[in-house]
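Take a look at the following structure, please.
Below is a slice of the complex: some chains, not all, each in place.
Each chain gets a letter, A and B, in the order it is written, and its residues are counted from 1.
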Amino acid sequence: MRNKLVKKRSSKAGLPPGTLVHIGERHREAARVSIIVYDENNITDQASDNLAACATMRGQPGVRWINVEGIHSIELLQKLGECYGLHPLVLEDILNTDQRPKREDYGDYLFIVLRMLSLKSGGEGVASEQMSLILGPDFVISFQEGLAGDPFDPIRERLHTSRGKIRSLGADYLVYSLMDAIVDNYFAILESVAERIERLEEELVDNPSRETVGRLHTLKREIIFLRKSIWPLREVISGLERRESSLVREETVIYLRDVYDHTVQIIDTVETFRDILSGLLDIYLSTISNRTNEVMKVLTIIATLFMPLTFIAGLYGMNFRYMPELNWHWGYPAVLFLMLVIAGGMLKFFRGKNWI
Amino acid sequence: MRNKLVKKRSSKAGLPPGTLVHIGERHREAARVSIIVYDENNITDQASDNLAACATMRGQPGVRWINVEGIHSIELLQKLGECYGLHPLVLEDILNTDQRPKREDYGDYLFIVLRMLSLKSGGEGVASEQMSLILGPDFVISFQEGLAGDPFDPIRERLHTSRGKIRSLGADYLVYSLMDAIVDNYFAILESVAERIERLEEELVDNPSRETVGRLHTLKREIIFLRKSIWPLREVISGLERRESSLVREETVIYLRDVYDHTVQIIDTVETFRDILSGLLDIYLSTISNRTNEVMKVLTIIATLFMPLTFIAGLYGMNFRYMPELNWHWGYPAVLFLMLVIAGGMLKFFRGKNWI
């Protein structure tokens, strides 16, 4: 099924800024919260929704990563907001799940919004989920809409096994890692879309059917949505890379440049898809025109061949009493010969026009 | 009914700048003025058009919000202008109701023009009304063209119940609230337009008719007008957010950033609509081509099948005296068989061309 063009948010009209209303679909029953606290030496991982210990937790050494899956529990959000001093406008944006990617600096923390894409089951079609990130000096909070699965398992594993530099670098490196995982995932999406485009390309050349143009439109629409999800990301990351906030450390910049580079590459590819799809429609239309032309030629050849002959036959089918030819002995063969001559002339004319 | 492309303003040609002439339709009989004065502790609300007390009112504590519905009373505007020291060019622009969104700094006050959109009764079509705002140090004056209804009732209610921060912040926050209400309303417009686009999309795939292309054009036209109304708003708000005027306070900036963000999201959505609509026309055209092709095939198959047969029948309907076949005992069955062979050959040819 196609993605909706917009999400219903009229229920929010007129409410004061910072009013918490969930906009979007509810993807899971209860929200799930997981808290990972780590430094170079230790790591603890708890899947709980008991946020009571919040106050005491702040100020402890190490980096805390709080991942929230399913954001419809407004109470939970408010608790987290109080504990980490988040602005009501931030909480509101987390709940409004049709945000475009953006980065907002609130001084003590950065608020980042991304779109997390995944292939719909069945393989055709791309689902989009809002991913909100809070980057504090020693904590990261991530909010997912709650679609099943996320691309962060390899990061969790690296945290536990302490592979790579992830444990020795700060919260900003964790945010980089999350963003990198999301962007890496875009490549998988692009691979799938590319395959569909290539299949369509072959279909168009070999045997375009009526459904082809529908599939073309669906692909175009998806690419419009991909563009909308990915284009603004470029600026989000380039702002981080330029260290516009002091929460981003010098040693993370080189990694942000890498993910920025990937983003540009992805955008380039999406533009390529766009250009190719727009060319495909032109092929389709000219194939249809060609076919109509071919059908017309067959019709014209047949009609042009048989209409004069049928007329002649009709002529000698008339019942006039005085038609001298009818009584000629060689009348019938002569008419047959005349018909052959006419048919031969017609065929020559068609050959001259390159129609046969 | 479609919106007019331009409003008649030729009557104004040659008049000196600052001449007050109302350009646009008169939407209500008499102008209605309401004045709300409030500070953190008190609020008074009077629906009156007695502006006599103007001079004494200025300089009192608290914030004053003067809302004018229906702007065709030039006298009223002049009184307000004198009282609040508004430049004649400002009054002139308020009366010329085909302004594009803009922000002008007159030192003592800011002049802001927005477009207020609403759905026409019947649900299809978007009406547009000019909304002019004056932001002074402790007053806000809003001018509406006077179409029935406005999206400000929730703000009035918040002012009276003192919900949110609205009573404790200044005139600039009130202006933000008005702009936010207008922008929130755009989302409702977009929802309605999105629904119509999606209906059209389905109609095009399922059963495009002659009216479809007319509806497509109407939607395209509306989106051109939406763009024109919304695009310039982006710059208007970003200028406020950058605090180019000292009338905007530090604490309001964070809220302006929020409404700016919504504006960008709305613009993004309008562009998406544009791209999708432009794709829909292509689908329509290829569907029509496809249909013509299909009709042609039916015609060609029938003609190609029956023309040779009819010719043969005509041949043996000729009245020549000496036609030996006519006297053969098996002549008739032989001709029928010949006809069957020809028809079979034709059908095979069509199958080879994938026409049947």
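By our rule, a contact is a pair of C-beta atoms (placed from the backbone, for glycine too) under 8 Å apart; a residue touches a chain by one contact, two chains touch by 3 or more.
Treat the numbers as computed from the prediction; the structure is a model and nothing was measured.
Colleague: List the number of copies present in the full complex, noting that all chains share one sequence and 2 are shown.
Modeller: For the whole complex in this structure, the answer is 5 copies.
Keep this in mind: only the chains that are shown with their structure count from here on.
Colleague: Rounded to the nearest 5 degrees, what is the angle of the rotation that puts chain A onto chain B, matching CA atoms?
Modeller: For the C-alpha superposition of chain A onto chain B, the angle is 70 degrees.
Colleague: If you average the CA atoms of chain A and of chain B, how far apart do the two points sit, in angstrom?
Modeller: About 26 Å, centre to centre.
Colleague: Taking the complex as given, what residues does chain A use to touch chain B?
Modeller: Within the complex, chain A touches chain B at residues 2, 4-6, 8-10, 12-18, 87, 89, 93, 98-100, 102, 104, 207, 210, 213-214, 217, 220-221, 224-225, 228, 281, 284-285, 288-289, 291-292, 295-296, 298-299, 302-303, 305-307, 309-310, 313-314, 316-319, 323, 325-329, 331-332, 335.
Colleague: Taking the complex as given, what residues does chain B use to touch chain A?
Modeller: Against chain A, the touching part of chain B is residues 151, 153-155, 158, 163-166, 177, 180-181, 184-185, 187-188, 190-191, 194, 197-198, 201, 205, 254-255, 257-258, 261, 264-265, 268-269, 272-273, 275-276, 279-280, 282-283, 285-287, 289-290, 292-293, 296-297, 299-300, 303-304, 307-308, 310-311, 314-315, 317-323, 354-355.
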